[in-house]
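Written below as structure tokens is the structure these notes are about.
With one protein chain removed, the remaining protein chains of the complex are shown where they sit.
Moving on, here comes chain A:
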Amino acid sequence: MPSHPKLADEFIKDKERAKWHDQSLWFVRSKRDKAVHQLPEWELLREQASKIKSYVVSHLPDLLEEFEKNAKAKGVHVHWARDAKEHNEIVHSILEKHQVKRVVKSKSMLTEECHLNPYLERHGIEIVDTDLGEWIVQLQDKPPSHIVMPAIHIKKEEIGELFHEKLGTEKGASDPQYLTESARQRLRQKFIEADAGITGVNFAIAETGGFVVCTNEGNADLGTSLNKLHIACMGIEKLIPRASDLSVFLRLLARSATGQPITTYSSHFHGPAPDSELHIVLLDNGRSEIADSDEFRRSLNCIRCGACMNTCPVYRRSGGYSYSNTVPGPIGSILGAAHDTKANSSLPFACSLCASCTDVCPVKIDLHHQLLTWRKEIRLKGLLPLSKRLSMKMMSWMMQAPRLYQFVGKMARKIVPYLPRFLVYNPFNAWGKQRELPDMPKQSFREWMKQNHDRK
């Protein structure tokens, strides 16, 4: 898999786009701040959310059994899947049993993680993503680049072009209102024709056996209320113990994600509708391994609001695809490294350790600490690229020799200002890409100290 810097290079080639992407996400981050400041008890809420989630991870088997028991009592079919393959097979077998040919799906990062769409398509089932952003990337045959705003990286003119080609909208039309209306008309047909609806799960409640799905568009509700089969797919960490815990999480989720006070629809499903079937698939896929790790357990607190990516200076400037992981950004770098350390070994380095992600995380995941810990693990596992290993070695060698260090510093201060640009800004100086080196100081700190303090 290409490394993060390599893929980010592709993205920042188009400087205008990189800047536009950065500003779009900063706009969302600012909306988040505004919403958060409306609630004086914000920090208290974060603390409760974090405690509840920690409780969940330390009681996962009990809570899963409690959930299963209560869900079954309400007539829900509960399935368990160890990995993505088993998850897809279960979903397919349910659809097959009902002879389903057409499925509408609301946004679910879990089904992205499992690559459910191509799996079902291979088995002759039409599956349509109904979240507008997700549908746009599906029409492009691409994955989402953000977990809340899947098409945040695409310009409206490009969507206009795509819709013209795929839906027959007017050529050159790029008005979001017009494009959304065209999507509404086309997707209404899909909702009406569908034989089954698939949704993700934002929260599943052990105490009641029910679950909650949040959308702004109403697509999860339309997708599940017009047909007689609803399959909900969830990671085992999505559990919460009690219904009242939702009060905490629903106050945090949308404010953190988009700056809204709550999503437009927060739907609570407790049992199948009359004459209908409701299935829920519980997926592990590596989550139990993360639960077992003292360092990274808290990453399971994640409620997938996307706040950490919206604020991340690296994500904003490198785009979601540079992570080549279902979940990008700071939390994605942690989860990606946990899932396949070798393939994702560059991700924990896509971080400036500015800690902004940790500050905004509504469930208080210590994101930047975990990213730093991952770096150490990756070094111990011998997965650091040669360029990093060599430069670290050289630095360490120089730092251990004070005289050499002083000499090199002195020479650099003298020589660098007179060097031609091509010698300073070349492919060996990764730091000098897209930015200028600071001016060389006249004296070193040691010299300054001598002059100003030793005399006294």
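What we mean here is this: a contact is a pair of C-beta atoms (placed from the backbone, for glycine too) under 8 Å apart; a residue touches a chain by one contact, two chains touch by 3 or more; residues count from 1.
Just so it is clear, contacts and distances are computed from a predicted model.
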item: Listed names "Lactate utilization protein C", "Succinate dehydrogenase/fumarate reductase iron-sulfur subunit", "Sugar ABC transporter permease" or "Acetolactate synthase", matching UniProt entry of the absent chain; value: "Lactate utilization protein C"
item: Contact partner of the left-out chain, one of A:S3, A:S24 or A:Q140; value: A:S24
item: Residue among A:K166, A:R188 or A:K376 that touches the chain left out of view; value: A:R188
item: Of A:K156, A:R317, A:H369 or A:K388, the one touching the omitted chain in the full complex; value: A:K156
item: Of A:S3, A:S54, A:Q140 or A:S444, the residue in touch with the unshown chain; value: A:S54
item: Touch with the omitted chain, as defined above, among A:Q138, A:T258 or A:S318; value: A:T258
item: Chain A residues that touch the omitted chain in the full complex; value: 24, 27-28, 39-41, 44, 48, 51-52, 54-55, 57-61, 64-65, 74-75, 79-82, 86, 90, 130-133, 136, 149-152, 155-156, 159, 176-177, 179-181, 183-184, 187-188, 191-192, 205, 208, 210, 216-219, 221-222, 225-226, 236, 241, 243-248, 250-251, 258, 260-274, 276, 282, 284, 288, 291-292, 297
